[in-house]
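Only one protein chain is missing from this complex, and each of the others stays in its spot.
After this line comes subunit A, so read on.
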Amino acid sequence: MFGNNNARAQTSTATRRLMKEYKDLTADPLQDTITAGPISEDNMLEWEALIQGPEGTPYEGGVFAAKLVFPSDYPLNPFTITFDPPLLHPNIYPNGVVCISILHPPGDDPLHYESASERWSPVQGVRSVLLSVLSMLAEPNIESGADVECCKLYRDNKPEFERRVREQVKNLLGI
């Protein structure tokens, strides 16, 4: 592994690291609720993930597609996750972009998180972020909401929020 300086040089750091992560994910899958991988062979910087709604949440039963887009200086900077179609959730912008602290670029730390596990750093990766997304689906964080309307609904009328989510899940599944 040390002699392969050439191979290392031909592909960029980002691509190499993503190949490594993908290999790792295939060898040791993320529970069985998430699958993720690059969309096309010649571009490692775009992935697609399928996420199953966690049990015991209104998202249960749904399978949600999300697009992962990586910057060329990954892993120094975080990637973005966009649900397509957008998902009703307090921490997901109406355009589908996921807003969680682990995906905020390094530097700006508006909420002053103490723990490194809640912030992006190069040791984080697809696996840790997707796990955060799962826990985000289970427990929305309305203190740093993305979809203000949805936050209000979640706070003031949780049953209505859950009903709408279930309806959306049914629509997605075509039921």
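The rule is simple: contacts are C-beta pairs under 8 Å (C-beta built on N, C-alpha and C of every residue); 3 or more make two chains touch, one makes a residue touch a chain; residues count from 1.
Throughout what follows, contacts and distances are computed from a predicted model.
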For the chain that is missing from this picture, which UniProt protein name fits: "Oligosaccharyl transferase subunit", "Transport protein particle complex subunit", "Postreplication repair E3 ubiquitin-protein ligase RAD18" or "U6 snRNA-associated Sm-like protein LSm4"?
-> "Postreplication repair E3 ubiquitin-protein ligase RAD18"
Could you tell me which of A:38, A:90 or A:145 touches the chain that is not displayed?
-> A:38
Touch list for subunit A against the chain that is not drawn | 1-2, 4-5, 7, 9-17, 19-24, 26-27, 37-38, 41-46, 48, 69-73, 75-77, 80, 82, 95, 97, 106-107, 114-116, 119, 121-123, 125
